[in-house]
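Structure record follows, encoded as structure tokens.
A protein chain is absent from this complex, but the other protein chains hold their places.
Take a look at chain A:
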Amino acid sequence: MTAALEIDDLWVEAGDPDDPLVLVRGVSLTVAAASVVGLVGESGSGKTVTCMASLGLAGRGVRITGGSVRAQGIELVGADERTLMRVRGGVVGTVFQDPLSSLNPLQRIGDQIAEAVMLHHGGRRRSHHARVVELLAKVGVPAPEQRARAYPHELSGGLRQRVAIAMALANDPALLVADEPTTALDVTVQAQVLDVIRSATRDEARSALIVTHDLGLVAEVADRVAVMYAGQIVEEGPVASVFQDPQHPYTRGLLASRPVLAAGRRRLGAMVGRPPLPGSWPAGCAFAPRCPVATGACGEAPPIRTSDQGWSRCWHPGSGETTATSRAEEGAA
């Protein structure tokens, strides 16, 4: 079966072409049919840029300089606008972080959803009213008939994000890309919106790529997880095995900084310092300055090691102790 999304060695940069700022370097990521992938990593690691550049939605001045992105087998890198328009909204539905700013403040929400349908099915916006109401009901918006006439500012944050999801699902896309869909919401509402996303994916066999800081969210909805650091994916694998037995020290650090997950576990590798910004990524392993188990070898770009059903990018992969041991060995050698 065709994968819903195949990102292959994607390179993205911004700024002056003669002195570019590299934002994403060689990201490869596959979202299989009917599977949900969580993309995690600290702020500035390039998660949003990866998603948006893939869909050609990154801002002015952001360019893809290498690699390929296929959505349902359709190549998007270098595609003409017609192809991109067909894929966006039709094959891939997108949900953004801030539901208020991502809705047009001057249009009724019903009209905005109807526009999404119209762009792929033709007709007039008004003729899609029934579908709009159906979509609103589906994402749990109460009194959808009336709500369709509301403006974004008249809805709560949770309802707005439901509207945004309804809009993304308008044409029954094979893939849902959601960039931190719950981050801007109240904690109480996050769980509800997560429910909506879960039903839109699990229950309808839809694939999804979900960007988030929330490892708990990943544990709940994702099948696989990709961990991003300094413009690269450093570890990828099934959620269960990555969370149980993280291979990359950065993944271990992320997990350790999460109180709920870390409870009862050794707080090995809780992270110090801040992630480096694009343009100041260390050579070799970019995580080395913060890595508790770094060695001299880490000044070279680490190799990719496959494990179980995933892989990681580290000289000393494995659990905390093994790494400590291997370091001791290296020191002895």
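The criterion applied here is as follows: a residue touches a chain if its C-beta (ideal position, glycine included) is under 8 Å from a C-beta of that chain, and two chains touch if they have at least 3 such contacts; residues count from 1.
Please note the rule applied: contacts and distances are computed from a predicted model.
The UniProt record for the undisplayed chain lists the protein name "ABC transporter permease", from the options "Electron transfer flavoprotein subunit beta", "FAD-dependent pyridine nucleotide-disulfide oxidoreductase", "ABC transporter permease" or "Sigma-B regulation protein RsbU (Phosphoserine phosphatase)".
Only one of A:110, A:158 or A:246 touches the absent chain when the whole complex is considered: A:158. Only one of A:101, A:127, A:244 or A:306 touches the chain withheld from this view, namely A:101. Interface note: of A:120, A:258 or A:305, the residue touching the hidden chain in the full complex is A:120.
Only one residue from A:5, A:24, A:40 or A:55 touches the chain missing from this view: A:55.
Listed by residue number, the positions of chain A touching the unshown chain are 52, 55, 57, 59-60, 81, 85-90, 93-94, 96, 98, 101-106, 115-116, 119-120, 134, 137-140, 142, 147, 150-151, 153-159, 164, 167-168, 170-172, 188-189, 192, 195-196, 199-200, 203-204.
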